[in-house]
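Here the complex is missing a single protein chain, while all its other protein chains stay put.
Chain lettering (A and B) follows the sequence in which the chains are written, and residue indices restart at 1 in each chain.
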Amino acid sequence: MRTVNAWRLMRFGISFGALYAVWIVFTASVDAFSLFTGAIGSLAIAALTHDIFIAQHEASLRAFVPRPLVLVGFLAFLVYSMYLSSVQMLVALIRGRANPRVVHFRTRLKTDLARMVLANSITFTPGTITLDLNDDHLTVHWFLATTRHSRAAGDIVKGKFEDRLRRVWS
Amino acid sequence: MGIVGEFIALIAFIAAAIFGTAGIVGLYRFPDPYARLQASSLCGTTAVFSIFIGCLALASSLAIAARLLVIIMFFLISSPTGGHIVAKFAWNSGIDPWRPERTERPRRRWWKRA
Partner (left out) sequence: MLDAMQWFLLACAIGALLRLLAGPSAADRLVALNVLSGIVLAFLALRGVRQERAIYLDVALVYDIFGFLGLLAIARFLKDKAMADGEED
């Protein structure tokens, strides 16, 4: 019981901090009135929604607090792969040649947040879009497919992202 | 920012123009929703992202730059999610993905026509 309460308090604090940071960025002023109003609003919203913002079963801080440097590296890699895949898509558009398939595979990531980020990242890799994410089972529409074997397809599609994500959240 | 900012913005806007055109062409070129979604979502995301980078290079005050950064962060989350929603809708409404004609069998060469 004690742990549950402490965890709830921590979730509340994190929600409040995130909301207040966004408020300060968007008002871009440090008046006393503005800061006070923002604090009241952030407190009220955090009290109402901290249960949705961070679910209770995410029972460790490591599950959603990323390592900052690794996260920046991951974002840079994401942007790089986005441009790379756009160029590939450009070539496919010009030549009019494509090989779309639907492939299924599993992921080894444990936390919900990391899985969500993986599904979003897959949408950035060369011509793949996540159709369905069901616990650890991903259904992916692959536009420029090279293989039908599910494990090989999984390694190609998620390979580079999964290893990096395991270093960000784990 | 000066001349360096202008130069970065020029490169970013040229990239945005190329990818944006590709996205719109992709919207018309392929015959089924999945392929259209692939082309337009990927190229559109890249184009909009490039425009944001260009705007960031041209931003005149800190308030605008900070807001642009928040918008970029949120866009990186919301754009693939939007694509995923559309794809899931198409998948759940039972549309079969388009399969092109197989071209694996050896093409008959005109000089080998017996």
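By definition in this document, a contact is a pair of C-beta atoms (placed from the backbone, for glycine too) under 8 Å apart; a residue touches a chain by one contact, two chains touch by 3 or more.
Because the structure is a prediction, the values reported are computed rather than measured.
J.: Taking the full complex into account, what residues of subunit B touch the chain not shown?
T.: On the subunit B side, contact with the omitted chain comes from 6, 9-10, 13, 16-17, 20-21, 23-24, 27-28, 33, 36-37, 40-41, 44-45, 47-48, 51-52, 54-55, 58-61, 63-64, 67-68, 70-71, 74-75, 78-79, 81-83, 85-86, 88-90, 92-93, 95.
Quick note on the criterion: only the chains that are shown with their structure count from here on.
J.: Let me have the rounded angstrom distance from the C-alpha centre of subunit A over to the C-alpha centre of subunit B, please.
T.: One centre to the other, that is 19 Å.
J.: For subunit A, which residues count as touching subunit B in their complex?
T.: The touching residues are 22, 25-26, 28, 75, 78-79, 82-83, 85-86, 89-90, 92-93, 96-102, 119-121, 123-124, 127, 129-132, 139, 141, 143.
J.: Show which residues of subunit B lie in contact with subunit A when the two form their complex.
T.: Against subunit A, the touching part of subunit B is residues 18-19, 22, 25-26, 29-30, 34-35, 37-39, 41-43, 45-46, 49, 62-63, 66-67, 70, 76-77, 80-81, 83-84, 87-88, 91, 97-100.
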